[in-house]
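Sharing a structure here in structure tokens format.
Note that one protein chain is taken out, while the other chains of the complex remain in position.
What follows is subunit A.
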Amino acid sequence: MEGLFAQLVTTAFLATFIRSVVPLLLTALGGLFSERSGVVNIALDGLIIFGALAGAIVTYTLDPVLGALAPWVGWLAGALVGGLIAWVHAVVSIKYRADQVISGTAINLLATGVPSVILTALYGTSTESPKVPHGLPLWGAGELRFSPPVYFAFLLVAVTWYVLYRTPYGLRLRATGEHPGAAASMGVNVRRMRYSGVILSGLLAGTAGVFLSIGNLDSYVRNISAGLGFISLAALIFGQWKPLGVLGATLLFGFLQALAITLGGTDLLPPTLVTALPYLITIIALIFTGRSAAPRALGKPFEG
């Protein structure tokens, strides 16, 4: 056991830990906006993939023109593409009142096919994009050097909390998710609130994807999200749809992921089983909380 602690109390582990937390945190906070407005967003995994793909391609394409500025434009593009795809989910599930889970599943299915089609058309290979010459810059010291989305993610926890609980927008968003009929009778435009929630989730999931492709690696590779969207969804539920709860849950799940990565080289626990822990924890957490804390109108189309 001493070996385990020696492995864990290092700056290298801390860096791995933070890098594992960031995409989860960004995606889960995005999902928070969508689900608090009453729209289930099971498409988060697909949104991450679209964001990662767009970020990598735009950065690679603009690099000869913009140089070190290109990844910043890539970040913007990845977030916008994530928002655009989320908008499709919003149109289908809000305007056409589709089953939100089925619509989200369709987006995830799209994310398994579209990247290959685009990569084949652009570069003739279906699995990865070319490496970008400049990724996002690394800020920090020593081993703890991270790209900007890392700092953005932790700042976002406070911003989300403030927006959700201290602004009129947040009040309306929460009302839309709890009781859209009542919100509508108070003059809140329920559909517009839901659109904004879903699109925000897309912007943030897209940012998470950009962090993966050009903030952490230097290209888009197939299956880059590796189910992070679903773990984020689990963190959102485990965190009871609250910003601070989400932070706690993503810290736990990120820790487990970093543990699995670190244990891969040691002889303490089978890493495959450690990676399954977040999912088991979510199942157990759901047993104890049920759907008690979920926004009450979650998943129900608004008929007004």
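FYI, contacts are C-beta pairs under 8 Å (C-beta built on N, C-alpha and C of every residue); 3 or more make two chains touch, one makes a residue touch a chain; residues count from 1.
Just so we're on the same page, contacts and distances are computed from a predicted model.
Remark: of the listed names "4Fe-4S ferredoxin iron-sulfur binding domain-containing protein", "ABC transporter permease", "Trimethylamine-N-oxide reductase (Cytochrome c)" or "Paraquat-inducible protein A", the one matching the undisplayed chain in UniProt is "ABC transporter permease". Only one of A:L8, A:L66, A:L84 or A:V101 touches the chain withheld from this view, namely A:V101.
In the complete complex, the residue from A:L84, A:L110 or A:A184 that touches the missing chain is A:L110.
Residues of subunit A that touch the chain left out of view are 1, 3, 42, 88, 92-93, 96, 98-99, 101-103, 105-110, 112-114, 116-117, 120-121, 124, 126, 227, 230, 233-234, 237, 266-270, 272-273, 275-276, 279-280, 282-283, 286-287, 290-291.
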